[in-house]
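In this view, the complex is presented without one of its protein chains, the others remaining in place.
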Amino acid sequence: MIYIYYMKHLIRYSISILTTLILLSSIPAAPPKKVVFFGDSITQAGVEPGGYITKMRQALKGDSSKYSLIGAGIGGNKVYDLYLRMEDDVLAKKPDVVVIWVGVNDVWHKTSHGTGTDADKFEKFYTAIISKLQQKGIKVILCTPGAIGEKKNFVNRNDGDLNAYSEIIRNLAAKYNCPVSDFRKTFVEYDLQNNPSNADSGILTSDGVHLNDAGNDLAANMLLKIITGLK
Amino acid sequence: MIYIYYMKHLIRYSISILTTLILLSSIPAAPPKKVVFFGDSITQAGVEPGGYITKMRQALKGDSSKYSLIGAGIGGNKVYDLYLRMEDDVLAKKPDVVVIWVGVNDVWHKTSHGTGTDADKFEKFYTAIISKLQQKGIKVILCTPGAIGEKKNFVNRNDGDLNAYSEIIRNLAAKYNCPVSDFRKTFVEYDLQNNPSNADSGILTSDGVHLNDAGNDLAANMLLKIITGLK
Amino acid sequence: MIYIYYMKHLIRYSISILTTLILLSSIPAAPPKKVVFFGDSITQAGVEPGGYITKMRQALKGDSSKYSLIGAGIGGNKVYDLYLRMEDDVLAKKPDVVVIWVGVNDVWHKTSHGTGTDADKFEKFYTAIISKLQQKGIKVILCTPGAIGEKKNFVNRNDGDLNAYSEIIRNLAAKYNCPVSDFRKTFVEYDLQNNPSNADSGILTSDGVHLNDAGNDLAANMLLKIITGLK
Partner (left out) sequence: MIYIYYMKHLIRYSISILTTLILLSSIPAAPPKKVVFFGDSITQAGVEPGGYITKMRQALKGDSSKYSLIGAGIGGNKVYDLYLRMEDDVLAKKPDVVVIWVGVNDVWHKTSHGTGTDADKFEKFYTAIISKLQQKGIKVILCTPGAIGEKKNFVNRNDGDLNAYSEIIRNLAAKYNCPVSDFRKTFVEYDLQNNPSNADSGILTSDGVHLNDAGNDLAANMLLKIITGLK
């Protein structure tokens, strides 16, 4: 009798476990959120060891099943270069989120090569990128360009344009309802506090433009907050 | 009997006429060949009275049922601006032929605004335009830029780049099997013959860049020959 | 007797007055202090009706015997143009004081014509001018350039360089012990307070560079204080 009793219990118990397992497997694990980082050499370096994307991956290790971070940066890119390769390098990857970080070359190449981007064209191409991404239901995060030269108090040659183009980006973010990682504002404030000798580089960048370790930390932290805060 | 005989003939004749009419209507008049002129301010002015496209329309009057010439020029455009608006301004018109005439601003704006186009990017965007058009079965005609300043013997500031970018266009024409209207070559030769006082403008242009009447005549003639010669 | 007594007194008194008059006439009125304003188009416009030099002349009317203000501004001048014409346009006039106001074209022409002045050359030529003037015992007053564009908060394209070149001038003033009229600092602060709509011009300038009436007032006041305060 006892044997039968136990058998009954065992069967009931087994069925209960089985049911739970079936239910669990029928609630599949959500696929990780795909985030593409779309930009220039700063982003190209971001996936290297110590880069800001690499640092974000490490910070998200516990949540590695939740986020997949994909680098799509190419050195020398301006906003219209992003537009040209958006189809292949971004849309083809079917991202949930795209972080756009561009602008340094659009400004800098004006004076270094005579091939920067006019402010009105910058806005036009930037708008075209945002629109195409949002039409696909992709969340878009904008970034203002950090620095071309780290001297404090606005004495770097390209500071005027860098501030003007950052303002364009902030306005686009407001207009298209995108979160914005305002590196320009943060870099200027940081350099004002942390650059007593008024050095041209070495505070958040290695060369005035590309991020050093402190810069990569700062960028990773700022972007992580936005990405993990997205609904 | 005769009545029957005539009736038979009449019926046969009627059928014959009917058949001919049906056949004629089933061989409809070919729709005119749609040619879109895709370019900058030179092309924007081309549809004005006296413009090169207007002159071509007049020359083709007898063949007005054969060709439809459509202007798609916007002032200040560089090659990447063409790429951005190709969908709306060219493809949407379902052209048979597209004439691309661009390059002056890509070169000129380097020194006038610091926002010209790097040679490698010029080639990249130009290639992307040709490829997209050819994929749709559209015939593509390329043009080299005529002049930025008409002084003879290569003393205009932008002559070096203008020659270099023209060479890029010639190479693309060869690579993609496109006819090329080599305005650069023709303008240089024409100015060398017809500019004894070494004037900066007034030979084929009104201001060194935009076509005067002689320039519009020359452009219309060169392009007509190519367009009417297309198989 | 009284008559003689009075005569004696009268003679003595007359001699005393005469002596005083002779002495006074032998201390001739000091010749007016010659001040040459050495600069670009801003200074060229300064001698026009309503210009800042004209306003200073009016303010000094009571002291017209004390100061002679001479305009020596030529449009488009950079620091090396001043150096080239210093002999003819400044030294030949044997000034007591020279006010140097230059820098806008040195910065601006970098981006407008590709013919600005490198920072190190700017300092070199500026130093050469100061040295030559001081060797002749001439007092030298330096001015920082006011503005190229009046948008506030450092978004004008040339703000970076304008701040950097102003810093060079401030350092030269300290090194060579010259009073400095810091227009750059004053214009930035004034525009921040008085340009709520962030206009590109119309606050202290008519076109972003050249002084409007408020600008001429401000410049006249600032320079008057320095010139009349010179020992």
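In order of appearance the chains are A, B and C, and numbering begins at 1 in each one.
Throughout what follows, a residue touches a chain if its C-beta (ideal position, glycine included) is under 8 Å from a C-beta of that chain, and two chains touch if they have at least 3 such contacts.
If you're wondering where the values come from, they're calculated on a predicted model, not measured in any experiment.
Visitor: Which one, C:T43, C:T111, C:N156 or C:S181, makes contact with the chain that was left out?
Guide: Checking the options C:T43, C:T111, C:N156 or C:S181, the one contacting the hidden chain is C:T111.
Visitor: For the full complex, which residue in B:E48, B:E87, B:D120 or B:E167 touches the chain that was left out?
Guide: From the options B:E48, B:E87, B:D120 or B:E167, the contact with the absent chain belongs to B:E167.
Visitor: With the missing chain put back, one of C:K34, C:R57 or C:K121 would touch it. Which one?
Guide: C:K121
Visitor: Take the complete complex as the reference. Which residues in chain C touch the chain that isn't displayed?
Guide: So the residues of chain C touching the unseen chain are 80-81, 83-84, 109-111, 113-118, 121, 124-125, 128.
Visitor: Using the document's contact rule, name the residues of chain B that touch the chain not shown here.
Guide: Chain B touches the chain not shown through residues 110-111, 114, 149, 151, 153-161, 163-164, 167.
Simple rule for what comes next: only the chains that are shown with their structure count from here on.
Visitor: When the C-alpha atoms of chain A and chain B are each averaged to a single point, how far apart are the two points in Å?
Guide: Comparing mean C-alpha positions, chain B is 43 Å from chain A.
Visitor: Out of chain B, which residues touch more than one other chain, so two or more?
Guide: 111, 114
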